[in-house]
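Structure record follows, encoded as structure tokens.
Missing here: one protein chain of the complex. Every other protein chain is in place.
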Amino acid sequence: MSSFFSQDVPLSWYLLLSAVLFALGVLGFLIKRNLITVFMSIELMLNAVNLSFVTFAHQWHAVKGQIFVFFVMMVAAAEAAVGLAIIIAVFRARATLAVDRIDLMKL
Amino acid sequence: MNVIFPLWLIPLLPFAGFLINGLLGKRLPKALVTTVALLAPLAAFAAVLNAGLPIVFPFSSAYLGHAAPTSYIETFGTWLNIGTLHVDFSFVLDQLSLVMLLVITGVGFLIHIYSVGYMARDEGYARFFSYLNLFLFFMTILVLAGNALLMFVGWEGVGLASYLLIGFWFQKTTAAEAGKKAFIVNRIGDVGFLIGMFLLLANFGTLTFSEIATKLGQDPGWTGGVVTVAALCLLLGATGKSAQLPLYIWLPDAMEGPTPVSALIHAATMVTAGVYMIARNHVLFDHSPFALGTVAVIGAATALFAATIGLVQNDIKRVLAYSTISQLGYMFLGCGVAAYSAAIFHLMTHAFFKALLFLAAGSVIHAIGDEQDLRKMGGLRKKIPVTFWTMTIGVFAIAGFPPLAAFFSKDAILYAAFQQGSLGKALWFVGLLTALLTAFYMFRLWYLTFFGESRSPEIHPHESPWSMLGPLVILALLSVAGGWIGIERFAAFLAPATGPRAIDAGSGNLELILSIAAVAVALLGWYIAHAFYSQKPERPAELAVALPSGYKLLSNKYYVDEFYGATVVKPLLAFSTYFLGWVVDKAIIGGLAWLLGGISLFCGALLQRWQSGNIRSYAAWLAAGAAAVLLFVAVPWSSVLASIGIHLNWAGH
Partner (left out) sequence: MHLILFLLFAGFCLAGAINLLLQSHPINSALSLIVVMTSLAVLYLLLGAEFLAAAQVIVYAGAIMVLFTFVVMLLNAGREERTMGSRTYRAVGFPAVVVVLGVVATVILNAHGLGTASLRDGITTTEDLSRVLFTELLLPFEVTSVLILIAILGAVALARHGHGDPDEDSERTAAK
């Protein structure tokens, strides 16, 4: 039992987890009908990618992989801020957060 | 070959005249337009003289120390060099083309002078002269061409100039239609010319006249068969251009053009191109007795046919038109009995007296205020004397009275015809009959125009200006003296180009008898005309009443135009309207255009639905695109496809 549990985890599992999280993120992007929830699925996708970066950083012992994750986080933060501001502006114009109702370019 | 004067100047000078008057004519003062227009043919005439003098007078060259050239050949460079086809831009000036060029530029110059007076008050003055110069350009190319393809260029070009000039007063529907008819009928003949050229090319591998003649001379096996077919095809082209049966129908309608045009193109020069072409290819025709016979028969038949129609025409220019067709028939007859020099001799004299007759007729028309109907003329003898006397000379010339020009040339042809076996004698008889008819209708015209009481007393005729009368006088002198060179000397001069004259020596008496017969016939024609139109002017009307069907047949030109209209024109028109117009144009091509538009619309409708604005659907397509890219990149396609069995040659995948 302990020998089983003291095994090392193959990195491919981490990568698989990352792939599954990414696929779930895409799925969420497709099926969710609330604008904010769609945005959240995008954040999920970003996180999945971050995980795979860290995994490879561990594989090649490269610090730059982790630094890249750092930058991705920064960009995601900025993007979240601006994206939510846009959602607020859209809500003000359309008074709805349903994705299917927002189908005109002109606000 | 020692070239003293560049031959290309001869066509170039009229072309320059065409460009200047055509492009700038409207803006230049009239005097300048006239100068340019007259300078072009005059300069071309001078160039011809300069180039041709050593050929005419071999002594002068010998005096100068050069050997007497029999022909100049100038090549300006290769035109076509495709496989075995090799065609140059080459001009050949030999005795035959020299005679033609002298006639074209000389008589052309006189007609240009006449046109200055005739077209003085016309709006399209500059346009007229530019077209005339264009015609000269193409005609000189036709005559100077050393190979059939270059000659074809000139051939088509004179057809174009003819169309432009016949339809010169294009606002008149009849003139425009006549121009169209001339061009189309010409083109039908050109099909024959083209097929003949193809046959020549296929069998001799070259289109140069001299090379074809050499090849024919070398191999005595070239008789009949393909030579006949080629010759007959060329003959078809000649009948189109020279208005013989069956393609003569355009020439009477061409009288819609101004009279100088009728004189220059449809009497003196363009219509003789067919005769020239046959004379140029005489070696080909010599090797095919059948083709020669056909030429002779067509010529004689046309001569008689046209003469009969000319008997009852009431328009002065129509009479002259049918007379032209008839005289061209004589020239074809001359070619058909292998008397090419006689045919060219008649061509030359015909140019003189026919141009004279047309120009004089124009003077008459001008004098009585643009009236062309013979029935409205009469009694003009005292009123317009110069015109009267010059026209008289022309009438006597065409009737064949000695010592005027046509007597010698017509006689040469008839004598040569008589000597060609039994067919020749029959043709001689037809020619004699035609001479009778010719004399009759020309004197009919003479009497109706100038004698008797004026049938339109309200018209006050005035004599034409000297710009018009001067050329008349010169042409009258040429009509008198033009034949005095005599057929023997003329034939000897032309011999290097057209072959020796095949005449039995020692038959001088026969020649004399035949000449006397011809003159007698001419006198008979004059007498009959005198009886009908001078003594008892009501006789022709009585005859018309007595033979109504005959009269109707002749005055309706044997209904040939109607026949062509029903058999050729109407079916073509129906075909064009129903098949080409509805089926091909509307259904097939229109349908295709509609289909293309429909496809665009359909694709647009599809794409329109795709761009719905729906975010989720866009997202889905994004994901699909990403999936496609991933698939393409990550899957080793070469091995996957190889396992199925498809082997591709992709680099690096």
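Observations on the structure shown:
Per-chain residue numbering starts at 1, and chain names A and B are given in the order in which the chains are listed.
By our rule, a residue touches a chain if its C-beta (ideal position, glycine included) is under 8 Å from a C-beta of that chain, and two chains touch if they have at least 3 such contacts.
Remember, predicted model here, so these are calculated numbers, not experimental data.
Only one of B:A120, B:A202, B:C603 or B:A627 touches the chain withheld from this view, namely B:A627.
Across the interface with the omitted chain, chain B contributes residues 612, 614, 616-617, 619-621, 623-624, 626-627, 630-631, 634-635.
Within chain A, the residues in touch with the undisplayed chain are 4-17, 19-28, 30-34, 36-37, 39-41, 43-44, 47, 50-51, 54-55, 57-59, 63-64, 66-67, 69-71, 73-82, 84-89, 91-95, 97-101.
Definition applied: only the chains that are shown with their structure count from here on.
Of all residues in chain A, only 26, 29-30, 38, 99-100, 102-105 touch chain B in the complex they form. Contact residues of chain B toward chain A in the complex are 612-616, 619-620, 623.
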